[in-house]
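The other protein chains are all here in position, but one chain of the complex has been omitted.
Letters A, B and C name the chains as they come in the text, with residue numbers starting at 1 for each one.
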Amino acid sequence: MKYSFAVSIGGAAGQGVATPGNIFAKIFARRGLHLYAYNAYQSIIRGGHTFLTIRASPEKVTCFGDRIDLLIPLNQDTMDRHLNLLKPGSAVVYNSDTITPHDVPTGVRVCPLPVGELTGGSRTKVEQNTLGVGAALSMMGVSFQPLADVLTEQFKKKGEAVIQENVGVARAAYQYAGQQFEPFPNPLPMTENKYAVLTGNMALAMGGAAAGVKFYCAYPMSPSTGVLHWMAAHARKLGIMVRQVEDEIGVINMAIGAGHSGCRAMCATSGGGFALMTEGLGMSAMIETPVVVIDVQRAGPSTGVPTKTEQGDLWQMLGAAFGDYPRVIGAPTDILDCFKMVPEIFNIADRFQCPGIVLSDLLLSEGHGSIDPNDLDFNVPIDRGELITEPNGHQPYKRYEITKSGVSPRAIPGLPGYIHTAATDEHDEDGVLISDEFTNPVKRRQMMEKRQRKVAGIEAAVPPPELVGPRDASVTLIGWGSTEGVIHEAIDLLADEGITANHLQIRWLVPLHGEAILDILRHSSRTIIVENNYSGQFARYLRSETSFVPDGCIRKYDGEPFMPHHIVEAVKEQMIGRTNLSVPAHEIMV
Amino acid sequence: MKYSFAVSIGGAAGQGVATPGNIFAKIFARRGLHLYAYNAYQSIIRGGHTFLTIRASPEKVTCFGDRIDLLIPLNQDTMDRHLNLLKPGSAVVYNSDTITPHDVPTGVRVCPLPVGELTGGSRTKVEQNTLGVGAALSMMGVSFQPLADVLTEQFKKKGEAVIQENVGVARAAYQYAGQQFEPFPNPLPMTENKYAVLTGNMALAMGGAAAGVKFYCAYPMSPSTGVLHWMAAHARKLGIMVRQVEDEIGVINMAIGAGHSGCRAMCATSGGGFALMTEGLGMSAMIETPVVVIDVQRAGPSTGVPTKTEQGDLWQMLGAAFGDYPRVIGAPTDILDCFKMVPEIFNIADRFQCPGIVLSDLLLSEGHGSIDPNDLDFNVPIDRGELITEPNGHQPYKRYEITKSGVSPRAIPGLPGYIHTAATDEHDEDGVLISDEFTNPVKRRQMMEKRQRKVAGIEAAVPPPELVGPRDASVTLIGWGSTEGVIHEAIDLLADEGITANHLQIRWLVPLHGEAILDILRHSSRTIIVENNYSGQFARYLRSETSFVPDGCIRKYDGEPFMPHHIVEAVKEQMIGRTNLSVPAHEIMV
Amino acid sequence: MATVAAQSQFTVTDYKGKVDPDWCPGCGDFGVLASLKSALAELSIAPHQVVTISGIGCSSNLPGYINTYGMHTLHGRALAVATGVKLANHDLHVIVTGGDGDGFGIGGNHFMHTMRRNVDLTYLAMDNQIYGLTTGQVSPTSRIGMKTKSTPFGSVEGPINPISLALACGASFIARAYSGEPKHLTDLIKQGILHKGFSFIDVFSPCVTYNKDNTYQWFRPRVKKLEQDSAYDPTNWMMAIEKAQLWGDEIPIGKFFESTDMPSLHGSEPVLFEGGPLALRKLGISREVGRELAEELM
Partner (left out) sequence: MATVAAQSQFTVTDYKGKVDPDWCPGCGDFGVLASLKSALAELSIAPHQVVTISGIGCSSNLPGYINTYGMHTLHGRALAVATGVKLANHDLHVIVTGGDGDGFGIGGNHFMHTMRRNVDLTYLAMDNQIYGLTTGQVSPTSRIGMKTKSTPFGSVEGPINPISLALACGASFIARAYSGEPKHLTDLIKQGILHKGFSFIDVFSPCVTYNKDNTYQWFRPRVKKLEQDSAYDPTNWMMAIEKAQLWGDEIPIGKFFESTDMPSLHGSEPVLFEGGPLALRKLGISREVGRELAEELM
């Protein structure tokens, strides 16, 4: 990336790190800058340490990068943890009444704000934060008006007085910084564009809305709860039935019930909740009622680290429910892709009457990113497959008719002439149980084969992955899902160091298109799989499908996402043959 | 096998197929004959069709074989279904008052019993079956006394009169057959030995008792419920707390609680129940409290075919719970091995403080087999690992102390001086949550690596599989778990046809010892994986660990187990290159 | 009461399923199936407007034996599935059937929460105080001391009281019936179907094969119809909870409680106030609404 600027704000949970974050995001996005924001926080409501980094650039920003240009510590702890990580040219803006910097790295500018003085004593939490923003914007060479606008919107409900007060202190800090602090050499650029800012969870929810989801249910579980919150907030506007259920078992079963009635039904959870849903997925597969489940991964095993990211649920997805059955599993590669993939999965789940799984993770689902609002196209193709919603022949009707495609026309309850029972016991074409009376191995085999024939159809419906970058690059970086952005940026940085790398990002996990992947990797001079887990879950899965073994792996399982330089340094150490398994250490102690 | 004799008894559920089966089993076993019995039945209580085959031989019998020597149909339906499957030299004994044979295959002897006449009108269900047994035994050249003894034991509770009546009709049939029917050319042999007869489920339960299980809980689920029944029946005698819980989630959590207190705790279920237990397995791994779970596979997906067998849960085991964690998974290869493996798994689970899974299936768990009672050695080695049950140093105590082995001494609650909290959230050495306050990527990584170091220890604790048969055989048959017996017999039959095969049966699934397997398979001229599922779950898993791809596969997913000739014919068609995927059709329509 | 009410368009034969039940001869479930058919016929509800949903168990095989839409779901999950079915198409009549293990054992949590939500379903628990399909283990309604394959020395756990439980969870229609009293059962099922909200009927449905304690002979002399007690007022919750405690020589059957002023879940969810069943609404979002959603983010 030619140019980017990153601000980090840190403090204790409850100190209101989010507010200044949102203010910056609004101002950047309206300025026509792309941005990406990631909040490293803990599973507590108050105290602890949360650290939000927001990075802006005229180009697309896909991760929070490697460098903090401006640090705004809201407490001494943040100052102490992060100051030493600043590089020459960066600056720290802080409330000098309560915070003091210790051993400042050379080349780092310290910009103390006499908050008490600037606010004339009255000092609310919010104002203290507002001051930091004001000073920061002035140093970035951004005019004051945008901040005034955002503050005005923000405090609209609170009334004129509060607006005045906040705009006032913000201006005071803005002017003070103008006089006291060097501005950054190049002022924050500006473009004609206007961007929307959203999280992956919001994008997943909107994708569901676009797909025509009419029934959404969930049981709260971090980091997936954002989907529920968006759905609940928009339920009435969009005519979506949104329910919070007693547990995840109820969730998946309720969603399947709604799907069986004919709605597009969706639910979201994280690994622990998904574990409780797996039996339900088996039902979806057996009665051939589609359902879409979003799994937002967090660091495991078990309760693990609820607020930290990981790509550790892959084998749980692969092993979900017992027996063999058709399904589709996709892993969106960025926030916009969260929006795009959901309708795609619904079409496949509907056409092949099987469960569909969207595999996200905390990084993707809770990260904030900017997108061109025109890319949020709600007018998506909707293919419900062979769904019978009104009497139209197909008589005599056999719900599980044996067909070449394995797909049997699905009639929704309520239609005269299509009465049938959908059973999780093995059944015949007519839905009658074969496990009672005379179990019939011939029929059993036919039904297994009918269902499994759908796998070929799903495979055809899903495109093989494509290689990005020069075929003859000296290294191929292979990732899946959420790591696309950071790998992409690492490749840019490698290029700066004269190392050419190309990129294979896997978006569809099941079906995988192993042959196509092999065709690509056969031509690679060196292959490295990058993933955010301990055991190389994707590497093991890829091997199970293709026998392929990469030259090296880069893994991380400390709860924090990859930063570009982690990958760059790992690739370099692997290229000089120092290791074929790199596990980068995470520097920022959040 | 040089010689074996198989009797099949078929009728509707409720007609009491089991009783004659048990009578034959007792008589055979006491005669010093090995036996194996398999009951093909349906998921209903009355009606339907159940078909029990019991096969005896002086040699070990490991499957029900390919040939029925004597058929005893208890109703017309059984006669019609099975008569045509009889081969020359075999016979059918039936109640001629109610059943008539149609188009009898040549060489098959029909032996009608005038039941009414022989019982003098009074004809209870039991007696009708007893008659068949009497006649059969006479044709097999077995003296009458053993039958008289068994009947006497059986009706002990019912009193002298009932005994007399049954022994009477049995004798009548015995004598009638002696006069009317040709005996079989060679009478049933006899040895000095005395065998015990049990099911795999009973063996699993006894293995638990031998291992020192003091807490067993379960929720009923076919085909695993036999373990619960044995445990419940012996609870008081053996001082085992046996509980039926409200659901499988309660089961696994209760078992882990008991394990945490210091008991060896076990539970059993089938695929659907296991799906509900996976979240609990993750807890066991994270708090490092051992628990042993038995999964008895049945035909899936979903409710599937509850009374039919399959090896379709493997990937569910591999994917159970999210995140990476150490565990051990074994698949016993015969009924005696069910008994032996449970204590082995407990020692590993205790030593490495992780979950242990025993993967059985309906074939193994509900099949009856004979074993030398001396092989049921309850005096097994017990290794509880680093378990602190009384104050003995280790001060200051850190429950999750970081060690080279990854194993941290485990103190049970109630001891002064070892107070700690076991948490499913990521924690530090002292058990304090790191997900609260300041999440620490360094500590998180250390704890992940500590737990994962145990994997190496588990690997060392588990032997690699061994090849049976000539190294230079023209084909290597690879199976796992319950298929050992049928593959073994198929290899004998192949030898008769001049085809030399050797045999690699996998008993330990996790850890797998992939390198050792490769060393073996590298020398094989042709490799074929035999498994009882659709997608080749083991083949895919083996590939994920070794990249190995076999020359061919033999699979079956119609609910019925393999018969030796299925494998023989499949091997032959693959050797002439007709296919590399054989899916044998099951002839007997149960 | 005739099997077919004069005005009905349907007879019980219209509800005959594709296969005959394979329950043991004498199983109480036959009576429940028969009464359910009669109730539907007498209410003149077209087969295709009904969805019968069950879990897993002998009793849960019922949907296969009746000519309505059916779902034979997972053990213990019928009520959750049924809630989804009903909310997605509230024009359908949703009947849920299943066993005591299915509904009060593994399914207990859904039972509790479906009642407090007052989902408009009719739930027939075919209560035989045993696990039938799995060949006879203790159930949550088995009495202390009952000997089963999993409690060969007698159960030591107190049973649950489904009627008390339903009252405590705020169910709006609560009844108990006995499959040996088909007319009475039929009448209660009809009331339950007509009730707007969750209707629960705990039906004693003897398992003749595995439950030797709670047989027809045991029930017949004990069951006593609440309807015969003129003083009994089923709108009085306290009266109901008191009656619900009776168990012994006298076991009350009949309608314990009905409240007609609790809104059903679909009745109180504004998304369903207009526009008809969700399942029949058109999918997709207009460009305008889409734009509004995007604008929220700018």
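Following the convention adopted for this analysis, a residue touches a chain if its C-beta (ideal position, glycine included) is under 8 Å from a C-beta of that chain, and two chains touch if they have at least 3 such contacts.
All values derive from a computational prediction rather than experimental measurement.
S.K.: What are the shown chains that the left-out chain touches?
M.R.: A, B, C
S.K.: Check each of A:Ala232, A:Ala456 or A:Ile499 against the chain that is not shown and name the one that touches it.
M.R.: Reading the full complex, the residue touching the unseen chain is A:Ala232.
S.K.: Looking at the whole complex, which of B:Lys156, B:Arg236, B:Arg471 or B:His523 touches the chain that is not displayed?
M.R.: Residue touching the chain left out of view: B:Arg236.
S.K.: Using the document's definition of touch, tell me which of A:Thr191, A:Gln244, A:Ser525 or A:Thr579 contacts the absent chain.
M.R.: A:Gln244
S.K.: Among B:Ala422, B:Val468 or B:Val583, exactly one should touch the missing chain; which is it?
M.R.: Spelled out, the listed residue whose C-beta touches the missing chain is B:Ala422.
S.K.: Which parts of subunit A face the unshown chain closely enough to count as touching?
M.R.: Touching the chain left out of view, subunit A contributes residues 14, 43-48, 218-222, 225, 228-229, 232-233, 235-236, 242, 244, 246-248, 272, 302-303.
S.K.: In the whole complex, what residues of subunit B lie against the chain that is missing from view?
M.R.: Touch with the absent chain occurs at residues 29-30, 194-198, 202, 206, 209-212, 214-215, 217, 234-243, 245-247, 249-250, 253-265, 279-280, 283, 287, 373, 376-380, 382, 384, 389, 412-425, 430-433, 436-437.
S.K.: In the complete complex, which positions of subunit C touch the hidden chain?
M.R.: On the side of subunit C, residues 106, 108-109, 112-113, 116-118, 140, 153, 156-161, 164-165, 167-170, 237-238, 241-242, 245, 262-263, 265, 268-270 touch the unshown chain.
One rule holds in what follows: only the chains that are shown with their structure count from here on.
S.K.: How many Å are there between the centre of subunit B and the centre of subunit C, using C-alpha atoms for each centre?
M.R.: The computed centroid separation for subunit B versus subunit C comes out at 38 Å.
S.K.: Once you find the CA centre of subunit A and the CA centre of subunit C, what distance in Å lies between them?
M.R.: From the centre of subunit A to the centre of subunit C is 42 Å.
S.K.: Name the residues of subunit A that each touch 2 or more other chains.
M.R.: Residues 249, 279, 283, 287, 423-425, 436-437 of subunit A touch two or more partner chains.
S.K.: If I count partner chains per residue in subunit C, which residues reach a count of at least 2?
M.R.: 22, 56, 72, 74
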